[in-house]
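What you see is the complex with one protein chain gone and the rest in place.
Coming up: subunit A.
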């Protein structure tokens, strides 16, 4: 999924924090790492990309769709259909086992167009690739951090989204698992032909990404363009 951002400006009213992105273009199938210190607006940027927050100025275009022209329901439907999300704290549903957690986006999507049989096959394939087969009946509370994140990745990939957003997916993992999860994300998403945007604090993980977007210069109340390196 192509991503085009022009003259984007977002301001948090209560803190005065501003994020400004004059221009950013990510081609379909590209993997991009966003780096920068805490509070530099990385997560806010992801929320703007997914339509959870709306920009004060400028626009975000995902494929052929201009987010500013969509109402709340349409943005929600777009998120459901075209965007996979991987979180730092996994955000798995505690009362669903691994298999059921992976199936959650399908259960939540109203018109995914996938049958139950198709979805079961897709889940089996994802679990097989991510090494989750033997854990399919386990609940999140009984999984290691790495296993939880692998489950979250499988969930994000289930409906074959055009864009996968990973918000510090390695933040809670040990060094070995960090590399493993990054590699899994890159390989799975490349294989699927989707665009990947991953936010990370850890500059050692940017290896292997096509693009790196640095938010290091970003300061509160002083709009600074995000720098591509």
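Convention: a contact is a pair of C-beta atoms (placed from the backbone, for glycine too) under 8 Å apart; a residue touches a chain by one contact, two chains touch by 3 or more; residues count from 1.
Just so we're on the same page, contacts and distances are computed from a predicted model.
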Listed names "4Fe-4S ferredoxin-type domain-containing protein", "MacB-like periplasmic core domain-containing protein", "Vitamin B12 import ATP-binding protein BtuD" or "Metal ABC transporter permease", matching UniProt entry of the absent chain: "MacB-like periplasmic core domain-containing protein"
Touching residue (missing chain; options A:23, A:69, A:107 or A:203): A:107
Sites on subunit A contacted by the missing partner chain, in the whole complex: 50, 52, 73, 76-81, 83, 85, 87, 89, 91, 93-96, 100, 104-105, 107-109, 139
